[in-house]
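Written below as C-alpha cells is the structure these notes are about.
With one protein chain held back, the other chains of the complex are shown just where they sit.
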Amino acid sequence: MSALLRAEDIGVRYGGVRALDGVSIEVRDGEVLGLIGPNGAGKTTLFECIAGFNRPATGRITFAGEDITSATPEQRAARGLIRSFQDARLFESLTVFQTVLLAQEKRQPSRPLPNVFALPSTRRAERARAEAADALIDTMGLGGYRDRLVSELSTGTRRITELACVLALEPRLLLLDEPSSGIAQREVEALGALLRRIKEVTGCTMLVIEHDMPLIMGLADRIVALDSGRFLAEGSPRQIVEHPEVVRSYLGTGTETVHRSGTIRPRNGRARRARPLVARPAARQETT
Amino acid sequence: MEYVFTLHWPITFEVPVVSVVLGAVVGLSYALLAVGLILIYRSTRVINLAHGEMGALAAAVVAVLVNERGWAYWTAALVALVVAGFLGALVELVIIRRLFRAPRLIVLVATMGVAQLFLFGTYFLNDTIDNRLAGFPSPFDTRLTLGSLVLQPGELTLLVTVPLIAAALAAFFRFTGFGVAVRAAAENADSARLVGIPTRRISTFVWVTAGVLSAGTALMLAPGRGLTVTESLGPDLLMRALAAAVLARLTSLPRAVAAGLAIGVIEKVVAWNYAVGEVELVLFVVVMAALLVQHRGAVRDTEASAWQLSTLVRPLPRAVQQLPAVRAISWVGLGVALAVAVAVPFGLSNSQIFLLTSVVAFAIAGLSVTVLTGYSGQISLGQVAFFGIGAAVSYQLTVELYVPFWMALLLSGVAGAAVAVLVGIPALRIRGLFLAVSTLAFALVTQKWLLGQTWMAGPGVIAPRPYWGRLDFASQHAYYNLALAGLLVAVLVCRNTLRSGVGRNLMAVRDNEAQAAAFTVPVVRTKLTAFAISGFLAAFGGAIYGHGVETFQVASFPVSDSLRVVSMTIIGGLASIPGTVIGAFVVVGIDRLVEVQYLKLLSTSVGLLVLLLYLPGGIGQLLYAGRDRIVAVLTRRAGIEVSADADAPAVPVRAEP
Partner (left out) sequence: MPAGGDAPCALEVRDLDFSYGRLQVLFGVSVDVADGEIVALLGTNGAGKSTLLRAVCGLDLPDRGTVRCFGEDVTRLPAEARVDRGIVQVPGGRSTFPSLTVLENLRTGGYRYRRDRARLDAAVEEVFGHFPVLAERRDQAAGTLSGGEQQMVALGRAFIADPRLLLIDELSLGLAPVIVEQLLGIVRAFAARGTTLVLVEQSVNVALSVATTAYFMERGQVRFGGPAADLLDRPDLLRSVFLEGAEQSLSATPG
C-alpha cells in the first residue's frame, strides 16, 4: 500500500517543553491507523500539525504526494484532509440542520455578493445545499434533532452530527481525535460500527487517536504508540498490547511505582497469572 | 531651559527640552489613569469606560465645596477621594457583580452607562456653582519656573505623586500578603478561592482603589484645565490612558508608567512640530504598531473568547416555518413598520422631521454593528468613523466631482467598505478587547486627523441636497423619505446577508474558528467580508446623514457617537434588525429631543443600566417573545405538534461559562 500521508521529523516546542521530538509517521492508503499514548505524549500536537492548526518548527508533511507543510487548514480540508475535534463542540448558535448545511460549503461555497443581493442563483444554490443536508440528516438518523441547537445535544449526538458533516466533506484522510470521549459505554460500541461504516461508504483512510482501547483495537489495522513526544512502538493491535515499552509507558517504571499483583478472576472462573494492573492512560488534556 | 535638539534627517524635527518635560508631566497623568484601568481590567476583565468620569465627578465635588461652600482645599480633597472610592464600590456591588457571568461586551456597555451617569452628576454639581470666575481650586500657589518652562501646581504634584504612587502600589503588590492575594485572585480566581482568598472583597477593593486613583488624577489635572473638567477627561484623555494601558499589555504597572511617559512626550514633541491632528496620527500608528508586535503568532487567547458574544436566535422548526401564516409575519411586520414610518412625518414640524432623518441614518450605522459585532463577533467601537468617512466622501463626489447623488451614495458605501477591510486586516491578529481599543483609536484619529484633511471634510463643508429631475429633496419631509428608502435598502442587505450562506459562515467563524476552517470555510475572507459589509452600511448611512444635515465638520462625528451606536445596538438586541432600528430611535431620539443636558444623561444612563441588568437581550428579546406567542397560536391552529422547549427563550443571550 502506498503512503497517503507522510509526516517526517516533526518537531514542536512550547516554551521550554518539547511536545514533539522528531516524530515520523506514515499513513497508508486505505488503512485505519491508531495513535495511542499516555497523556502529554504529543498525539494531539501531532494531529494539529497534520491538520494544519499548528506549525511545526521542523519537519515536512506530504499528502497524496503533495507537500502541504505550509498549507492552511482550509486548504488541507479542501484537499480531503478532514479532521474532527475532541469535544465535537461544533457551533453553539447553529442548529443541526444549519451545521450540516455549512458542511456543504466545500461542494457549494457561498459567494458574498450574490448572497447580499439575494440573487436567484443564491436561492438555487441554497436549495441544493438544503436537499443534500436533509439527505445526510436522514441517513444518519438525526431527523428528530434537525432544528435543535447543537449546543443542547448530548456529546454522542453531537458526534454523530459531526460525522454527518464529515460525509459531506468528502474525506480522503479522516483524522479523528478521541471520537469516543464523553460518550457512554454502550454508545461506544455503536460508534465503532458507525466509523467502520463511514470508512466503507467514503473509502477514506483514517488516523484515530483514542484512549478507549477496546474501540481502537477493533477498529485499527495498525497502531502507533507515542510517549513523551517520541515515537515508541508500532505494530498490529495485538503486537502493541503486548509490547513491553507500551505497557510500561502506561504503567510506569515497573519496580519504583507501586503495582499490585494478585489474581484476577474473570467470569469464566479460570484464575489467570498475576499481572501488574495497567492503568488506563490519563484523559485528554491539551499540552499548551 | 531653552535647549532644543534638532534632527535634520530624514525630516527636520525639533525636540525642545521644555516639550519633553511637559510631555513627561502630562504623560504621568496618563500613566496614573492607565494604572487604574489595568487594576480594574485584571480584576474584572473589562475596560472601565467610566474611569475618567469617576474622577471628574470627584473634582466637581471639590469645586463645589471650595468655591461655593468655602471649605479648605485639603478637607474638600479628602472628601472627594472618599466619595470616589465609595462610588467605585457602589458600581462594583450594584452592577459589576450582577453582571458577573455576562459577556464582557455587555459589561463594557454598562460602564458606558455608568460614565453617563457620573457625567450627569458632574454637570449637576457644576451647575450649582454660581461663582464661575474663580477657576478650579489649587492645592497651593507655588509655580516652578525654569527658563521658559513653567510648571503649574497641578503639574508639580503630578511630577511628585505619580512616581510615588506607582512605587507604593508596586511595593504593595509585591510585599504585602494582601497585595499578593490581589494578584493571585486576578490570575486564577478559582484557585484563589480555594486557599481562602476572598475574591469578591478584593474586587470591591480594586474598584475603590481605581476610583481614588481617578479622583487623584482629576484633582491634579483640573487646575490647569479650568472648571469644565468633563471635556478634559473625555474620550481623548481616556484614549491616551487606554493606549498606555494597552501598551503595557494590560498587566504591568511599571510598563504602564513608561508607556504613559512615552505617549506624553511624543504628544508634546509632535505637537511642537506639527498640528494637533498629526499628533493623533502618530499616536495611532505607534499604538497599532505596538499591538501588532505584541500579538505576533498564534492567538490562543482566552481573552478573545471571553469577549465573544453569542447571539442565539432559535430558528423555528421546519414544519412551523413553512406555514404561510408564519412566513407572512415578517412581511406584515415590515409593511406595518414602513407604513408607520411613512405616515409619521405628517404631523410633525420640520425640525422634528430632521431629527427623524438623523435617527434613520444612525439606524443604518447600528445595522453595521449588528453585522460586524452581532453576527461576526468582532467588537468595533469606531463605526462612526466610517459614518464620517461616508459623509465626507459623498460630499467630495457630489460637489467636487459632480457625481450623481445615488451613485455618490453607493460609492461612499464602497469607500467605507474598502477602509473597513483595511481596518479589518490588523483585526485578524488583534482580538477581543484589544480590537475594541484599536477601533476606538481609529475613530479618534479619523475624527481628529483624517476628516480634517482638505480632501475629506476639511474645515467644514456644505453637502447639498440632491434633486432628480423635478424631484427636489430640499424639503425635510422629502429627504426623510429618501433616507427611509436608504434604510430599507440597508435592512434588506442585512437580512439577505444574515439569512444566507454568508451569514452562516459569519456565525460559524465567530463561534468556532478552527472548526469552521476544518469545514473549508475561508476564515480570513469571511472576517474581512464582515468588515466590508459593515463598512459599507456605516458609510452609506453616513452619506445619507451628511446630506441630511447639510453642514458638517469634524466635530460632527465625535468618538462618543461610536459608543452610542454600540449601545443602541445592545439596547435593540444584537441579533435583531428591528430591535436595532428601535434602539436607534430610543438612543438618538432621546439624545436630540430632550433639551435639558443632564436630564437626558440621567434617562439614557439609568435606562441603559436597567436594561442591561434585567433585559440583556434588549428590545429584540421582547420582539422575539412576541413573535413566539403569535407563532404558537398559529401553530396550534394549524394543528402541528411541536415538541418545542416551552421554557427556552427565543433569544438566549449566552452567559459566560
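Order of writing sets the labels: A and B. Residues in every chain begin at 1.
The rule we apply is simple: a residue touches a chain if its C-beta (ideal position, glycine included) is under 8 Å from a C-beta of that chain, and two chains touch if they have at least 3 such contacts.
Note that the structure is predicted; figures quoted are calculated from it, not measured.
Colleague: In the full complex, which of B:Thr75, B:Thr128, B:Asn188 or B:Gln321 touches the chain missing from this view?
Modeller: B:Asn188
Colleague: Looking at the whole complex, which of A:Thr45, A:Thr95, A:Thr157 or A:Ser181 touches the chain that is not displayed?
Modeller: Reading the full complex, the residue touching the unseen chain is A:Ser181.
Colleague: Given that one chain is not shown, which residue among A:Glu8, A:Asp21 or A:Glu152 touches it?
Modeller: A:Glu152
Colleague: List the chain B residues touching the unshown chain?
Modeller: Interface residues of chain B facing the absent chain: 177, 180-181, 183-184, 187-188, 190-199, 251, 657.
Rule of thumb we're sticking to: only the chains that are shown with their structure count from here on.
Colleague: Quick one: report the Å distance separating chain A from chain B, using the average Cα coordinate of each chain.
Modeller: The separation of the two C-alpha centroids amounts to 43 Å.
Colleague: Name, in rising order, each residue of chain B that touches chain A in their complex.
Modeller: Interface residues on the chain B side: 300, 310-318, 492-493, 496-497, 500-505, 507-508, 510-512, 514-523, 529, 532-533, 654.
Colleague: Taking the touch rule as given, give the residues of chain A at its contact with chain B in the complex, in rising order.
Modeller: Listed in rising order, the residues are 51-53, 72-74, 77-78, 82-85, 89-95, 97-98, 101-103, 105-106, 109-112, 115-118, 122, 125-126, 129, 146-147, 149, 165, 169, 288.
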